[in-house]
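As you look at this complex, bear in mind that one protein chain is not there, while each of the others sits in place.
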Amino acid sequence: MARTVFITGGARSGKSTFAQQQAEACPGPLLYLAAARVEDAEMAARIQAHRAVRGARWQTLEEPLEIVRALSGACGYGAVLFDCVTLWLSNLLFHHQEDQTLILNAVDQLAATLTQLEIPVFIVSNEVGSGIVPENRLARLFRDLAGTANQRLAAVADEAWLVAAGCPLRLK
Amino acid sequence: MARTVFITGGARSGKSTFAQQQAEACPGPLLYLAAARVEDAEMAARIQAHRAVRGARWQTLEEPLEIVRALSGACGYGAVLFDCVTLWLSNLLFHHQEDQTLILNAVDQLAATLTQLEIPVFIVSNEVGSGIVPENRLARLFRDLAGTANQRLAAVADEAWLVAAGCPLRLK
Partner (left out) sequence: MARTVFITGGARSGKSTFAQQQAEACPGPLLYLAAARVEDAEMAARIQAHRAVRGARWQTLEEPLEIVRALSGACGYGAVLFDCVTLWLSNLLFHHQEDQTLILNAVDQLAATLTQLEIPVFIVSNEVGSGIVPENRLARLFRDLAGTANQRLAAVADEAWLVAAGCPLRLK
């Protein structure tokens, strides 16, 4: 059954663990869709370690940019976990050379795709807008994009959660 | 009927949109009280664009410092939206040359005024204290002032809300 769950929180708030537990409550094989780019041996080792932690029910797909295509092609899984929106946005920011319109178009395509999937999807994102205004222009642009993306994705989700200190708070 | 609603959240969390929707549920003409300073043509254009988005029920008043006077003189409106406390605090910080006592006095005057108004007021502020401690002294002072102001204003409000990813969480 289709179900979109949006999960946000600060760094090391426990949001990915909560998302993983929720996904593991679904029957069948599970897809971990990572926005990470495998760029060097250190990253490859970390991804390998994360895979081992998740265990045998999970398959992992690294996809830095084409998240919509990866989700649309995710057939036969009991659930998908996409981790995370903010890393994907930082990849898009680089790829689209800071063009906000192109980046938010990609977010809107993801939002539209989420409403059409036929399996549960768990979307993890980060809260990055509750600190002091960054002095760095690119950091300000990034936090505006992340806040806007979080709003648009939570808007189409069936459930939204804020995780703090490992505890999930239901937002919607 | 008097009613004070305090609304906080991170950057691009959807707090202003939530405040606007709440205000629009009140009958009568609406006042948008902006802490912004109209300093140049770019700012004037942005303010004009924001006015157009809010639509015909809204009047806009830009007031960088004298928020208490502006609120006290807001007669004949069905509701007032003040957006936002943190921008006002940064104007006060500059105007009072970082004198914390004068700035917090102004916050206390605003809090006292809120309890005496006879129309609904929606107060928007920002969460700026949930990141790492800033290295910049002025940024640390600002986040302390913003946190203190948020506490004092929420304390006199009838309702307080935290908005995350576009979803309002009731604080009080």
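Each chain carries a letter (A and B) given by its place in the written order, and its residues are counted from 1.
The definition used in the following text is that a contact is a pair of C-beta atoms (placed from the backbone, for glycine too) under 8 Å apart; a residue touches a chain by one contact, two chains touch by 3 or more.
From a predicted model like this one, the values you see are computed outputs, not experimental measurements.
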item: Candidate in contact with the missing chain, chosen from A:47, A:117 or A:164; value: A:164
item: Options B:8, B:22, B:91 or B:113, residue touching the unrepresented chain; value: B:8
item: Subunit A residues touching the omitted chain (full complex); value: 9-14, 127-132, 134, 136, 139, 142-143, 164-167, 169
item: Subunit B residues touching the omitted chain (full complex); value: 6, 8, 10, 125, 127-133, 135, 143-144, 146-148, 150-155, 160, 162, 169, 171-172
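What we mean here is this: only the chains that are shown with their structure count from here on.
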item: Subunit A-subunit B separation of Cα centroids, rounded to whole Å; value: 32
